[in-house]
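Each remark here refers to the structure printed beneath this line.
Only one protein chain is missing; all other protein chains are in place.
Coming up: subunit A.
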Amino acid sequence: MTSLITDATTATAVDHVGPTAITAPREPSAAGRVVGWTARQPGLLLAIAFIAVIAAWVVVPGIFTSSDPLTGEVADRLLPPSGAHPFGTDSLGRDLYARVVFGAVNSIQAIMIAVGVALVVGSLMGLAAGFFGRWFDDILMRVVDVVLAIPPLLLSMALITILGYGLVNVAIAVGLASVANFARLMRADVLRVRTSLYVEAAKAAGCRWWTILFRHVLPNSAGSVVAVAALEFGTAVLAVSALSFLGYGAPAPTPEWGRLVSEGRDFIATAWWLITFPGLVITLLVLATNRVARALEKGGRQ
């Protein structure tokens, strides 16, 4: 995942070196062109469809399954996948498909919080560092350097130890651990925008600094950060699942994807479906978000 991000970061950074990037007005017929362009890419369509399904699981899990994710019949325990139980049943006889579907709310919520925290905190740091410069920039960027030096998963674990266990805390920790990337990216863009003509002009016209910051600098430097946020989504899926697999996340019996994988691992030799299906959903979601992020990035360039 790290390499994906690094690639994306360099790619976007390179994109914006040229002077063309400064003028990025949106085309009026953009919507129509985006639909047409997307329709020509079956992989992207599949990815969007999958994300849409997951989104539907989050919003209306009840219409996808009639089984209760929290109660099961012990008599029906460890049944392999079948018509009645598409993903099979777990050691307490609960329907695994229902647990995956209802688990989407918890997992996606955590992932959203993680990405949100990283995006907001990281962007603000980068914005402040790039805009105010001088010693303020030095301090913030040295902090970012230090954060980058620590492996993100390790940093997340350390943060959880401080914040306490629980899915929301896991999400916040994952978010904080990836703040540094966003801060750097944002700062680079802000530095570029800050010296542009229209900012100079605004300054000359006597605009106040916060007007310049939020009217001119922020909107013109946010594009690449948003594209990376889409990529970060995939990383967050993995990080949240990993931490919840390790037992830092939601307590039993809450269905949560990482936890489902963890619960299934004892049965890997006897009930393959317990670890396979939640694992597959996680993997597919990561792939799908990466595909969409790549498209966003490409789309942004065109």
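Of note:
Assume a contact is a pair of C-beta atoms (placed from the backbone, for glycine too) under 8 Å apart; a residue touches a chain by one contact, two chains touch by 3 or more; residues count from 1.
FYI, contacts and distances are computed from a predicted model.
One chain of the assembly is not displayed; among "Peptide ABC transporter permease", "PadR family transcriptional regulator", "Sigma-70 family RNA polymerase sigma factor" or "Acetolactate synthase small subunit", its UniProt protein name is "Peptide ABC transporter permease".
Annotation: of A:I51, A:L78, A:L191 or A:L246, A:L78 touches the absent chain (contact as defined above). Here the missing chain is touched by one residue of A:A149, A:I162, A:A204 or A:A269, and it is A:A269. Although one chain is not displayed, its contacts with subunit A can still be listed: residues 70-72, 74, 77-78, 91-92, 251-253, 265-271.
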